[in-house]
Each structure stands twice: as C-alpha cells, then as structure tokens.
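Step one of this worksheet: look at the structure below.
Partial complex: the chains shown occupy the same locations as in the complete assembly.
We call the chains A, B, C and D, going by the order they appear; numbering starts again at 1 in every chain.
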C-alpha cells in the first residue's frame, strides 16, 4: 500500500483510492505518532474488521503535516483526527472555536477527495499546564493571568508547537504573553511532565485526555479567549469510502467520550497494555464486538 | 638461448635501473647474476618474461624478440621462482603448483597428477598437497615455489634469490637439490643472488654486476677468481681483502687453509674425491 | 535544485539571527555536545586503548565490546537514559549516548596505533633501558598518534551526525531544524539544518586531516626502509605500492 | 518486565520487520560498494573523488536523509523504500572505503607473483585480488551490518515501523521496559547478523583458518583495525 508520486505535488495517484470504491483492496488506516491516537485508530480498525472490512494498519506516521500529505495522495485512507487542529491546519484564520462551529467549518476546509465524519464527544486538546505549586504561588490559573507574571516563561512541547497558532504566536496574540520555547519531542509525555515538575519549563503542552492530568500535580490553565479550538475526535476519510464506513465509525464515536478516552489512555500508560488489547477490551465492553 | 642486446630500462620515476646491458645466456646452463642491492639484477631478470619492458634494446629468446610476444602467453611458458616464494596464500599447495597448467587449460586430474609428481621431484612429501602455504616451513615453501616454476615444463627457469629467506642449513640443502635437479633436467636457468658463494656454487656462467646493470666481469667461477677484472670485482669476490688470498698453516697436525686475516677458511686435502 | 535554493534562502534569512532558534545558538549547542562528548570519550578510550595496545591483552574483549556498543541504537539509548535521569539532566543522558558512540572508534584508533608500532622498535626501546611508561609515552604514543587521530576523527563525525537526536529531549542543537522540518514539512528549514551539519562535519574533518598530516610529519613517518629484505615488496611495474597516507 | 510478556507478539513482529528492513541495505551496500571500491582502487585519479564523495554522504544525518529523500527521488514518505534507500546510501558510503582498503591489503608481492605466472587483468582480479581482499572486506561488511541494524531504528521518526517504534511509544507512555526491549532486540539482531557473516566468512575463506591462519600479515591486520575502528 505504498502510494507513489511526488509528495510535493499531492494530486491523487493512489490506486487504492481509485474509482472502485470500498470494495477494492484494504482500507489503509493511519495514526499519528502518538500512542493515544493509535488506540483510537486501532479501535476504528477492529470495528471495521468486525463489520467485514479489510484493513491495513499504517500507524505512527508522524505529525499532521506528514500524514495529511499521505491522506491527500491516497496512501492512507482513514485517520482519527482532532477537529480544531485539523481546521486550523487548513484554515489558520478560522474564527470557529466551539465543537459545533468547528464541526460545521471542517467539511469545507479539508481538500477535495477527503471527508470528515461526525465528531465524537471525546476531546483531546492541547493545553498549557503548570505545577500546582506554581499556580498557587503566583495565583495563576488562566492563560490570561500570565500577562502579569514577571519572570521568564518557558513553554515546552513538540518542536512544531513553536509555529502553531495556539503556540507561542497565539499566546502573544491572544494574551500578550511572550514566552521562550523548548522543544521536547515526546508529545506531552513523561519528559514534558518531568520538565514542568523540575522547573526546566514553566508550562508544558499536555493533551487533555492525558490520565496524568487527573493526578492533581498539574493545573491546566484556562483559555478564556478560546485560543485553542475544540478538539473533538473526528475521523477523516477518503471521500469515496465515507459512505461505506460511516455506520461503523458513527457507532464507535457515539460511545467515545473524554472520560472513556482518558480511561483508554490510562490502560496504555498505567497498565502498559498494547493498543490492540485495549481496543478489543473497549469494543467488547461496549458491545461492538 | 637468451640474448640481451644493448638493453636499457628507465623507470617512470626516472631511475635508470639498467643502462646498456648485453649478454648471452646459453641454453641448458645456469647463468648467475650477482651484484649488490640495486644493481639491476631483478630488473634484468624480469625483462625476460616481460614483467618489465625494456626501454631500449632487445631481449631475444632463441632468436625471437620478446617484445613481439604476448606477455601473458610468454609468462605462462617461463618458470619464475621468487625470493619470497610468492605463493598464493589462499590456495592449497597442490593448487599453487598447478596454477599455470590449469591457466593453460590442462584438466584438473591431469594437472594434479603432474603436480604430485613435481612434489616428488623437488623432494616434498605428497601428504603436504592439501596444506595451505602458511602451514609449511620456509624451506618447504621454497620447494613449492620451485615446483611451481617447473610446472609447465618450461625451457627457461628464472630464479630471483629463491633461497634468500631460509636459514643457512636449509639453504645448503636447497642448493644441493637444485644442482641435482639441474643435472637431470638441464633447463636454461637464470639465477639472481647477491651471495657470491652461492653464485660460485651454482653458476656455470657468473655475471658480476655493478650499479646500472653494468657487467663488471663474466666468466666461470674459476676464471673470475683467478683474474678479477677490476678492483671492484676483486673486492666483491673478497680476493683483495684477504678472504680469498689463502695460505696454509699447520694446526693439530692438519693443514688448515687460512685467509689474509688469519682466519681459518678450510682444511687442505690432497684427495680430489674428498667430500 | 530549487529545494536547495529554498534552503539557501532560509539559511540567509535575517530571521536566523533575530528570530527564534538563532543559528549561532544552535550551532554553539551542537558543537558543545560534540566537543564535550569527544573529550569524555577520549578520556575513557585513550588510556584503555593504550593499555590494550601496550600489553597486548584484552584486545579481543575490546573488539567485542566495541561491536556491541556499535549495535546499541542511539535513539533508544537516548530515550531510555533521559527517562531514567529525568529531562532536567537530559544533557547527561545525551552525552552518555554520544560517548558510547565515540568510544569504539577512539579505542580502536588508540590500540591500533600502538599495535602498528614495529615490535622491534619497542623491543629496542626496552633493551635500551626505557621503563614501560617511557616506552608508552616516548615511543608508542607518538608513533601511534596518526591512527589515534584517525579514530578521534571518525568519532567526531559520528557524534556530529548523531547529535541531531539531542533535539528530541529538549537539548536543541542543529537537530531542532530537522525535527521541526519533519513535523512541519518545511523542507527549506530541514535541508538548511542538514547542510549546516554537513558543513560542520566537513570542517571538523578537515581540521583532523590537517592534524593527522602534521602528526605524521612530526614523527618523520615514511615507508620504513630498515626492514629486512624479505619484507620488502618486489618492485612491480604494474602495481602501486600503497601507503596509508594515500588513502586518508 | 510484564510488558514484554504482554506484548510478545508485537516484539516478534517488530523484530522480524526490523531484520527484514536491515537486510536489503546491507546487501545493496556490499553489491554496490565493491565495484566502486575496485574503481577507486584501480584508477588513481578516481580515488580521491570517490572516497571524498562517499565520505561526504556519510556525514549527512540519517534523519535528514530520511525526510529529504522522498521529494528528491519522488517516492512516498511512507514508502519502505525511503528508509531502505537512505540506509543503502550509508552502507555504500561505509563499504566503499572498506573495499578500497581491502584491495590495498593484498600483498603486492603475491599480486606480482600472479602476474608473473601469466594471470591477466580480470582473471587475476577474480582469482587472486578479490579472494585475498576477503578478510578486510568481511571486516567492513560486519561493521556495515551492525551499524545498519542500529540505524534502522531512527526510521521510526519518519513513520517506518521497526524496533524504533518501541522507543518512541515507550517514551510517550513512560515505559522503560518497552524501550529496553527495543534496545535489546536491536542488539540481538546485530549479533545474529554478525555471527552469520562470520560463519559465511569461515566457509568462504578456508585458508584463514587453522594453525597459523589467524596470523594475519601486518598489512591486513592494520587495515582490519582501521575498518573496525572508524565507522
């Protein structure tokens, strides 16, 4: 299932996404290089398999820029996405912020040949987190409070955050806060959390469905200006497949809430289960298998 | 018969290894080229099988100019024994010996048969046939080298200090073996050494070279000893430093021959058959 | 080609001085990790290599150990070390990884250098009444210097290329451009970063090449002529005689 | 360590994939580099250029190469070819130098002897030069093999699925055992390949075995040391 063609000229040359529709060849499901995203992708994959589809897993592709290129050139046909970031990826100027607004804006934003299905309840948004101690000491509970903080603010996150609209540029634009940036490449994982704890960075970008946020070690700063968009889990799919997979994926998404997502993540991080096991268990528990 | 006519060799780096060399090397005889290091012995030898091509002059084998012969073919019919043995370390003894016959297209069975009989000829035990060269002693390796040189039954055998690397006792053995062999097979041998004793022992004709391949003297050993043509030759054969200016003294009732330095050189006997 | 033009444009953009991720800072970090790791590696590998070369013991072990060290994936080591020591000490973890990377080459350079010294020379030094330390420092070390420098050189090149990974644990360096380039699919940035790393490697390589040449000259190195006749290669019209100098 | 037990299938699958991904670059490296090495060795004028170019290739960080290759040669980012080609380039870069060194290690006296026996050109190359270059070639190939197996892991950063997956996944989830497993399996593959190559060398070069066979000439020994050292 290797697509060919120049990735810089993302016209559709992939044979799998050709006119034949769902019946020809397996559906290639991708995932971000992020364990939680992989779990969702695995759930989609198993649900589709249960409904008789043939699927091929192409997980841990990387970040949005890479896997969306793969979606566009047809080498990947389905991937779980996060609605707000996806919208902003194609429309950096968007005004939409709420789950509904984002969902409404998305279909027009994505390129031709791709379709977005209905979002799940579950959100997994970027969020800025500081230690509880820091929050208390400086009376900071919101991004808006940062403007009054005198001292250097250091933000840590994946390298690409530095250029995102909700990264340092957004903090400056929405809250008038200038920050230093440190790239830590574990997607809000243990290194980022460690760095917040030991003061290497003041605040770190951790996804809201991270089970560790429930431990109380961290305070997630509020975002009164809605700089960060709603990030509902939303399947993106090759347009010609959309109709075929919608029933299956809608059924999954209907049950996928943020709490469920946190629980899934916890199974992975705390119980060290692999995504296939987690997905099977969840689908079984929810009567989808 | 090998004939050099006004042969010279200048190497690419400008070294004039051989300047103007003319010599006839008679068939079925041993011609020894002797001279000190760098005198051009090896260069002259290698012009015969075109490992080196003369810059001027001609080298003829039985009247044929070697320059007109295809080098690879030429080499395959001339035996060449090198100082360091030059055995192929990755081939077994027998395969080393039969390399050239095999290159010439001889079948394996026939070549092996010939190789084994050559091992007998040079005094190597047949059980060594499956060994690799590094599993042999220095003297055995030299014998393999000689066997290989003889493998195509060449008319001409070139030997470049073939016994230089072995110790004196083994060396004496190999020399004796070569003399015996030559009595039987009577090849045209060109032998290079820088040991004058070896030259006198083996050579029918001895050619003493000075730098640039200049012939200081040529002749039989006795001729050279009796009449050194120059101080250089006298010096080289040791005549005027006293080593070969001998006289007789009595010691313990035997007549010991001593040289000019008073050192003992041998014992005088009247029996010509003494061995 | 127009990729390269983009990269050049990126490299020469004033943003590279004034904007985030200034070049000077990232190059500085990259060099710092390289130098630090090289020094630590040398402190470990050179004494060990000299010991192995001088005594002739432990060579087998060194070869095995070097092979194993080379098999260790740097990325895996970096992540596990950082997890263990914490991101606050990521520098320690990164340096440890680069040291593991650098030690085998330097070790090999050190012992090969000592071993390459003609045994008869060492024997002569001992027979003259040099102590073992004097033999090591006055004979083996200077004569083995060119090979040691060769080892240091390849260690340095490997570390420079691998220090790219430092960016994954928050240490910056030139890898940051590549990492960002991958995530954001900004080719100019990525290629620009790669070009910088290659340039850095070339400069370091050239410096070591010069050092090696100087070292060779200082020890009056030349194909030794004092060897016994039997070891002297036959003069060959068709073949060149190779020396190490020609290859390096 | 319960992680390993629970994820045995995954580990086995990744290990096999990893081994498969490593083999092609190693083979390509050998097959392409030997002719290049011969070329650089045979023609003096070509040597400087060839060795400089391959040296230059080796300084490109692997990560950058993984990402730059697709647009340059026009393949998909997700194609397995991406990592395969990039690692093949490294293997060639490493191996070309080894191949040149290997041919240099052949004793000129032996080569001269072969000429004198009437070997010519390619005949001599196949019968004498190449086999005698064997020990150093093998040493070079073993280094290429080990470093390729180790470098494959970096491919995970561009979406290649191999043991490196365990590093990034383990990092995100904070599971040390997962990363450790990845490291151990990578080393095991490298060791297995190395043993295999050593065995092949033994079978292909019987003359290097047995009493005294280990006694390599200084020429060969030094070049093996060089090959084993600077990778």
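The criterion applied here is as follows: contacts are C-beta pairs under 8 Å (C-beta built on N, C-alpha and C of every residue); 3 or more make two chains touch, one makes a residue touch a chain.
Computed from a prediction, not measured in an experiment: that's the story for all the values here.
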| item | value |
| --- | --- |
| Whole assembly, copy number of each distinct chain | A x1, B x2, C x1, D x1 |
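Heads up, the rule we're going with is that only the chains that are shown with their structure count from here on.
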| item | value |
| --- | --- |
| Maximum centroid distance from chain B, chain identifier (CA atoms) | A |
| Winner on C-beta contact pairs when A-C is weighed against A-D | A-D |
| Interchain centroid distance [CA atoms averaged], chain A/chain D, Å | 39 |
| Chain C and chain D: spacing of chain centres that average the CA atoms, whole Å | 18 |
| In chain A, residues with contacts to at least two other chains | 62, 66, 69, 186, 190-191 |
| Shared-contact residues (touching 2 or more other chains) in chain D | 71, 107, 109, 112, 115, 156-158, 168, 171, 174 |
| Touch list for chain A against partner chain D, complex | 2-8, 33-35, 38, 58-62, 66-67, 69-70, 73, 75-76, 186-187, 189-191, 268-269, 272-274, 277 |
| Residues of chain B touching chain D in the complex | 46, 49, 51, 71-76, 80, 82, 84, 86-92, 99-100, 103, 132, 134-135, 148 |
| Chain C residues touching chain D - in the complex, by the definition given at the top | 3, 63, 66-68, 70-77, 79-80, 83-84, 104-105, 107-109, 111-112, 115-116, 147, 150-151, 153-154, 157-158, 160-162, 164-165, 168, 175, 178-179, 181-182, 187, 190-191, 193-194, 197-198, 201-202, 205, 233-234, 236, 238-242, 244, 246-247 |
